[in-house]
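With one protein chain withheld, the remaining protein chains of the complex are depicted in position.
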Amino acid sequence: MAIPQELHRDVRTEEFLLNMGPQHPSTHGVLRVVVRTDGELVLEATPHVGYLHRCFEKCAENTTWKQVVPYTDRMDYLAAMCNNITYTLAVEKLMGWEKLIPRKTTIVRTLLFELQRIASHLMSIGTYGLDVGAITPFLHCFRERERLLEIFEEVSGQRLNYSYITPGGFQYPWPDAINRKIKGFCEYFEERITEYNDLLSYNGIFIERTKSIGVLSPQQARAYGCTGPMLRGSGIARDLRWDQPYLLYDELKKEGVFRVRYQGDKTPDPRDQMVDWSLGELGDCWSRYMVRAAELEQSRRIVLACLAKLDKLTDSEKEAGAGNIIKEADRAYTAPKGEEAYFKSENPRGELGYYVVSDGKPKAYRVKARAPSFNNLQVLTEISRGAMVADLIAIIGSIDIVLGEVDR
Amino acid sequence: MNFKDVVAHLKERHSDAIEGTDETKRDPWIVVKKDKLVELCKTLRDDPKLDYDHLSLISAVDYPPATIEIVYHLDSLRLNHPLVLKVKLPRATPKIPSLVTVWPTADWHERESYDLMGIEFEGHPNLTRILCAEDWVGFPLRKDYKWPEEYHGVPCGPFAGKDVNIPPEWEQEGFTTRKA
Amino acid sequence: MIPLLAEALNPNPAGPTGVLWLVQKLVGPDAFERWGGTLTLVGSLGILLLLVVPIVATLFPLFAIWLERKVSAHMQSRLGPMEVGWHGWLQTLADGIKLLGKEDIIPAGADKPLFILGPIITLAGVFVMLAVMPMGPHLIPADLNLGLFFLAAAGSIEVIGVMMAGWASNNKWSLFGTMRLATQLVSYEVPLGISFVTVTAMAGSLSMQEIVRQQHGWIWNWFIFRNPVMPLVFIIYFTASLAETKRAPFDLPEAESELVAGFHTEYSGMRFSIFFLAEYVAMYVVAAIAAVIFLGGWHTGIGPFDAWIQGASGGWGGEDPSLAMAVIANLVGMHVVFAKAWVLIFVQMWLRWTLPRIRLDQVMDLCLKFLLPASVVFFMVTIGWELLPFESWTSDIPFIKDHLQWRLPRFAVFLVYSCLVGYWFFWFKRTFQDPFKRSVKEKPWVISGVSTT
Partner (left out) sequence: MGYFRRIYDVSRSILIGMGVTLKHMLTPETVITKQYIGLKTPVGTGLLAKALGVTRDANKVELNHQYCAICAAAKKLGMGDDPHEPTTDPVAVYDRYYRPDDKISKPIPLDYLPARHRGLHYLETEKCIMCFQCARACPVDCIDIEGTREMTPGLEGAHRGDKVNLTRFTIDYSLCIFCDHCTLACPDKQVCIHMGKEFDMTSFTQGNLVKNLLTDLPFSKDDRALVMKHRAEIDRIEEEKKKAKEAAKKEAAAKAAAAKAAGPAAPAAPPAAKPPEPPKK
């Protein structure tokens, strides 16, 4: 959307410097964006981060491996379970415990990962509706998220910062009875996805607001290291669950529970199309939004598949995966000296990685987190050039940042 | 391509750029010479057999007294063969060419490394602090970092071993915490 | 005083109408002799009720805000206010008291006189519109023969107040909101005015009471059913009125997710609540206008009953009904208008809690590309329709002539037409197909000015 040259010739206009944030309703936290505008048009938007910096990495150097887990909760506080799992897997990779982890633990972690993805995407979709002015979808999403939080609360005792997954297993044994409730949720949730689509996704005004806005070309997305829905929204089929499977995803992938690539063929069940649509094509805000909306259905299916797998476990397997393979008394375990590991997983917001370095002591020598939002936010300046002020809000919302993760 | 093939392929192109490799670790890595880094990275990005188009992470690790390591985690979106590059820098003058021209995503990562570890990236367009405040003193992630007593009148520092977790009004009464 | 007022407000030399008619009847020199003491007492009660109307209008936001909260809550699977009073019906009052008690802050950089004057003018601009709002056959503060024109004129006073507020706040967000508001309101005056003109073309008068009287009879005599395009004119009017009252999806001036709170960012306490009050009164006003000019005003749509209302209220037939009946009939009419207005207000709320906000350029698009041409076309169609000689076509059929009146064929045409529209909308199978899938082919990043790396 170029600014017509005639305007500058005929009328003398001035640029307007607008300081959006760190206290602003739609910057999703304490993001500060300095916007240079020409009337309603954004000439340049520069994000300034760091208002929530609390030196996670320094804290992690001063605590034992296990004690870092509660800190990872606070990174991406909307997907705390994913952060726990990724950190735990990184530590387990460092320790060389991968083979020791019981099958049930792996299944449950996959299940929780996907439940958390649903919860996080619900938040993302809901607040995105709020950003463009639709308030009701926000509360509908929160209604379903509330059910998920109840499940998480009964599992871990907390509603947001679970710190449930620790290296070696869980903090508490997995309550098998909760499976029934999760299944109930999945059934209940199926109709709701249709409702979100009716109410928001395919709403004409919503589409008008988000289509062709903040267009991120695939080349840009690759160059700027965008991951997750940002990258998939631009049409690049990249999903670590598919490309470099971890946890149970290899098995699920072979079973065909989820597909990431766009198949192109028409399937009789429209919901199957939804699963395939986790890949956008255009790279605009609507594509990114729809990737998330489609992943709701995708994750729901993975959760159901995990539940089926849990039911099939033998009793001995169930017993083995009930708790943690590490005794509480041995909580100050040490990693091999000079060893380091980098583990990345597909978080709801993109590729989350933990780089852990050990020097043979019970404390980490260095923990570095690769936060997806941190990378995705970089591209804001590029894609918001020439948009309107209202579009800028839509673009920030579609990037779906969590400032706890950006600032760490 | 697995790690060995990548190294072999790289050695054909840049035999002088690679200082050494370590294959015994969980994530095998290549140690690269500082001067050849940008050339090597351009090859990594542009060679269709390598196709490292995704810079995942830049991290700096402080190994006092002598070195600081810069670790680059690369990946290819198409070929899925992650790679770790390492560059060793002298701790006193940690300078390294910037990779912004190769992967624009390096921009904020390098600013962060500068902010927290004090690495100077030569050729970076805007090397300023990103997470800490602009007038912050020192590089917090260095191992020998001394916490300031206060920042603009706000007391700061690690909690462990100090009496920071006592409300200020108590201190006036002479009450302090005793740690076991 | 009263004769002076009567002369001032009522240029009709044949005799007073509106409230003044009732007043003259009640306090006239021979009032006691004509109706006796008891009836005068009842009549005084009627006057009291008439005085209550503006108070009711002022208190209307109390209920409307509560309703809005309840409607939004139930649409969002919540309960809404439940604590103060039965289902929280006094919550608004409690909030009002709280707002009264808040500190009155005027920013240091603000233009103080304008800052103070802004909300007052806004509220006044809205309230003055109530002056020509017919509530019953004789319940109208002033039956101006330029009523509709007066409404259009008074409606734009609000812009001035809001612009004063936004400009005087010395806040960038307020400025943005003000500019958006000015753009939006000035643009939407046009389709709004044209839909007024369309109605005037059918009624042949600008007087609100006269417009209502034209819709006398059965439901198909209402202006909304008068010809096939009138429902669309009604929709145009309704859309434009949403924009005029800054209701969602046209709430750009105060878009809380973009412009913090838009033009009232810097207002707090009672000044803020005055804006709030003005918004809700404006909601009522536009809904009542729609009820009056499209939905038959105080007519129920049942022919004999409407005839009774007209007759009993001391209508224009010339006979003198009893005063008690006059009061009752007027009150019934008032409630009919209220009911229609409330339904429309509910639709406003319903829309607000369903739709996202549209962007500024889309607001202008909608006005200039869609509403404006459409309203002009519909205006022409309406004029053409009025010229059609329906009466001569149907005068040969005695049944229609005697029993159904000549407007029935129009209603039949309308019915067929609306069935077609309904079919068009709802008979298509709902699928997950992306309605905008074809835009995928456009690859907009090539043209959007964003460089491709």
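A, B and C label the chains in the order they appear, each numbered from 1.
Keep in mind that, in the parts below, a residue touches a chain if its C-beta (ideal position, glycine included) is under 8 Å from a C-beta of that chain, and two chains touch if they have at least 3 such contacts.
Computed from a predicted model, the values in this text were never measured in an experiment.
Undergrad: Determine which one of A:T136, A:T210, A:N347 or A:N375 touches the chain that has been left out.
TA: A:T136
Undergrad: So which of A:V155, A:A335, A:L352 or A:V367 would be touching the chain we can't see?
TA: Looking across A:V155, A:A335, A:L352 or A:V367, the contact with the absent chain belongs to A:V155.
Undergrad: Of A:V69, A:V108 or A:I213, which residue touches the hidden chain?
TA: For the chain that is not drawn, the touching residue is A:V69.
Undergrad: With the full complex in mind, choose from A:E15, A:E98, A:E195 or A:E319 the residue touching the hidden chain.
TA: Among A:E15, A:E98, A:E195 or A:E319, only A:E195 touches the chain that is not shown.
Undergrad: Touching the missing chain, which residues of chain C?
TA: Answer for chain C: residues 71, 74-79, 82-86, 90, 350-351, 353-355, 370, 424-426, 428, 430, 435-436 touch the chain left out.
Undergrad: Under the stated touch rule, tell me which residues of chain A contact the chain that is not displayed.
TA: Within chain A, the residues that touch the unshown chain are 63, 66-71, 73-74, 136, 139-140, 142-143, 146-147, 150, 153-158, 161, 163, 171-172, 175, 177-178, 180-181, 184-185, 187-188, 195, 198-200, 202-205, 207-208, 328, 331.
Assume only the chains that are shown with their structure count from here on.
Undergrad: For everything except chain A, show me which chains still form connected clusters by touching.
TA: B | C
Undergrad: Hey, which chain is the most central one here, using CA centres?
TA: Closest chain centre to the overall C-alpha centroid: A.
Undergrad: Looking across all chain pairs, point out the one with the most C-beta pairs in contact.
TA: A-C
Undergrad: Centroid from C-alpha atoms only, then distance chain B to chain C, rounded to Å. What do you get?
TA: 63
Undergrad: Counting in whole Å, what is the centre-to-centre distance of chain A and chain B, each centre being its mean C-alpha position?
TA: Measuring from centre to centre gives 24 Å for this pair.
Undergrad: Could you tell me which residues belong to chain B and also touch two or more other chains?
TA: Touching at least two other chains: 104.
Undergrad: Can you list the residues of chain C that touch 2 or more other chains?
TA: Within chain C, residues 453 contact more than one other chain.
Undergrad: Can you tell me which positions in chain C touch chain A when the two form their complex?
TA: So the residues of chain C in touch with chain A come to 72, 75-78, 172, 176, 248-249, 251-252, 255-260, 353-362, 431-432, 434-436, 439-440, 442-445, 448-450, 452-453.
Undergrad: Which residues of chain A touch chain B in the complex?
TA: Going by the criterion above, the answer is residues 49-50, 53, 55, 57-58, 61-62, 93-94, 96, 222-225, 227, 231, 236, 238, 243-244, 339-342, 344, 351, 353, 355, 357, 365-366, 368, 370, 374-375, 378, 407-408.
Undergrad: For the complex, which residues does chain B have touching chain A?
TA: For chain B paired with chain A, touching residues are 25-27, 53-57, 59, 61-62, 71, 73, 77, 80, 82, 84, 103-105, 107-108, 116, 129-133, 140-141, 158, 160.
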